[in-house]
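Here the complex is missing one protein chain, while the rest keep their positions.
The block that comes next holds chain A.
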Amino acid sequence: MDPRDLCAEAVAGVLARPLRTALTTLGTVLGIATLVITLGVAATAGNRIVGRFDELTATAITVEVPQSEDGPLVGWDAPAELTRLRGVASAAAVAQNEGDTDLTVTANRLVDPTRVSGRNLAVVAATVDLPAAVRGRVSAGRFYDEGHVLRRDRVVVLGADAARMVGVSRLADGPAVFIGERAYSVIGILSDLGRDQALSTAVIVPPGIGADFGLKDVTRVLVNTRLGAAELIAGQLPRALSPARSGELHVITPPSPTRARDAVEGDLNGLFLILGLVSLVVGAVGIANATLVTVLERTSEIGLRRALGAARRHVAAQFLVESTLIGLTGGVIGASVGVVAVVAVAAVRQWTPVLDIAPVLAAPAAGALVGLLAGLYPALRAARMEPVDALR
């Protein structure tokens, strides 16, 4: 039998009952669409989360600077040098005491003597680029500049939470805080830190002032890179910061984006994949049932074909191709519905739709396979019929 004849006969058989064929296709459409949507939405959502990593974390590098007996590893002027590297967006050096060495900080106005206004807060020395380096915002006043640093002005900037704790909210009346015995004027409040949020509860002082509290040497360097430059910059940082003793620095780089994506995809999809597979099984049962009904209805057609010289395998092949066609159609429609749905979901959530091409191309094949398997038993029944009985 010419394969083209086989296909033509199968197509004619499927089209002879268009409504039934359409209904039979439905189960496979649902199953395939569910699978494609699950994979597509997961990939799209995964991509979104990686995108957030890109913005917030994937460009943030921290260099820990161990304290050394043989003089400072990294100088206070290092951040200014760093910004000359291509790919560095901002950088700041920070000195902070290790462990629990918070100092008592008191606001100058004791409104209520019974109220305990003294707070134990961390005191941190930082270079003037700190607001950019922590991606924060100076919500009141200003940050100190090189002039303050050079003049060794006794000024501080409070982290937003620190300001709230010591009761400083307005800077108009020139508030001051006492750190230990000495007074320092508060010239700004730093809020909305994008990284190193712990600094929000700290009192931030210029590098020269830090020496008053034992904050002599840089302990940490915060670096922000342009998107995609983190890995490259991380490699260059130690030599740029400390050419002679670069090996002693500890560079903390952002997690790789792929790992983030895998973690997201892993836990999201199990349920929906199972749902899709169940729909596919239901679709297969539907095709099997409809094909079986068709075989029984078309008994006399089977008899006629046998009389015209069709062998058992020709009859079996016809019904197999018919059920495969139904499955294939379901796969194609289901994949299309799935792709449209993924794009629609992405559009509504303003995400970038991401869909691997492999499952979309595999979907019609999967549908065809479902149809083929579903057609096996009905095709066998059709092939087993005796022509004399079928023609009666």
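Please note the rule applied: a residue touches a chain if its C-beta (ideal position, glycine included) is under 8 Å from a C-beta of that chain, and two chains touch if they have at least 3 such contacts; residues count from 1.
Convention: contacts and distances are computed from a predicted model.
Assuming one chain is omitted from the figure, identify its UniProt name from "Phosphate transport system permease protein PstA", "Phenylacetate-CoA oxygenase", "Anti-sigma factor" or "Macrolide ABC transporter ATP-binding protein".
"Macrolide ABC transporter ATP-binding protein"
For the full complex, which residue in A:Asp102, A:Glu231 or A:Glu301 touches the chain that was left out?
A:Glu301
Going by the contact rule already stated, which one of A:Ala311, A:Ala344 or A:Leu361 would touch the omitted chain in the full complex?
Touching the chain that is not displayed is residue A:Ala311.
For the chain that got dropped from the picture, name the residues of chain A it touches.
Residue positions of chain A that touch the missing chain: 1-2, 4-5, 9, 12, 15-16, 300-301, 303-312, 314, 387-388, 391.
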